[in-house]
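Structure first, commentary second.
Note that one protein chain is taken out, while the other chains of the complex remain in position.
Now for subunit A:
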Amino acid sequence: MDMPTPKLNKQDLRRCWRAWMMYNLSSMSFERLESYGFCLGMMPALKKLYQDKQQRIEAIRRHTSFYNTEPQLGAIVNGMVVGLEEKRANGEAIDGEVINTLKVGLMGPVAGIGDSMLPGMLIPILLSIGMALAAGGSVIGPLFYIMAFSLIVIPGSYWLFMKGYHMGSGSVEMLVSSKSSRLREALSLLGVFVMGGVAASYVKLGTGLEFITKDGVNIHLQQMLDGIFPNLMPLLVVLVTWYLMAKRGLSPVKAMLGLLLLAAVGVACGLFS
């Protein structure tokens, strides 16, 4: 064959990354999740690599299978697959099955790491700083969150995409090495620590119970509690909710209804105010 070898330039790669970032969830359904998102993310590369229509449709079909991962960290998988498709289009012995196995094999671990790092740690930490800076209704809080999150995640996922493209299948080592799992452990420690502060600052519960002894001494229960351990009641609520959800499998919606019931009963008995 004397076909010119198709090469992807920087612009094509950037298009692929952008298409993936935009469309990853655009047609999500219970049955396919990100399958067509992945396909649209491959489109710019496939258009350039496979000039022949029949070959192109074949490649598109390969990328419409079920797919689901954490999109922002998952950009690394797209980078790798774009790299493999380029090699394949240039005649290297990589069959479609290999590419698909790689995708399916990586989507689970990358989703696990991604979900625990982004919505599990980075977002709560940035939000809790933003919420603190927003005290009294200051716009600094939301603006801080918008800036910090965009500046970390947008260049980060672009970098991961490019890393995946250049390093190929070796790039995932970076995410699952013992050094990075130690880093994740340290970050989850930070996440739990900050959540302690969030619980102390944002969970509010007080009692309005008062007793008047026969000597006329007014005992205000909340003031007594505050003298011993302020915010003890919110702490107990959080720990009990966590225990029921983590150890007894209570769903979030049921937990919310449970708290509603607790509040209604508490208000009715005059315990809470």
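We adopt the following convention: a contact is a pair of C-beta atoms (placed from the backbone, for glycine too) under 8 Å apart; a residue touches a chain by one contact, two chains touch by 3 or more; residues count from 1.
Everything below uses one rule, namely that contacts and distances are computed from a predicted model.
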Q. Under which of the names "Sulfur carrier protein CysO", "Cytochrome c oxidase subunit 3 family protein", "Phosphatidate cytidylyltransferase" or "PTS sorbose transporter subunit IIC" is the non-displayed chain listed in UniProt?
A. "PTS sorbose transporter subunit IIC"
Q) Where does subunit A touch the missing chain, residue by residue? A) 18, 21-33, 35-37, 39-40, 43, 53-54, 56-57, 60-61, 64, 68, 71-72, 111, 115-116, 118-121, 123-125, 127-139, 141-142, 145-146, 149-150, 153-154, 157, 178, 182-183, 185-205, 229-231, 234-235, 237-238, 241-242, 245-246, 251-253, 255-256, 259-260, 262-264, 266-268, 272-273
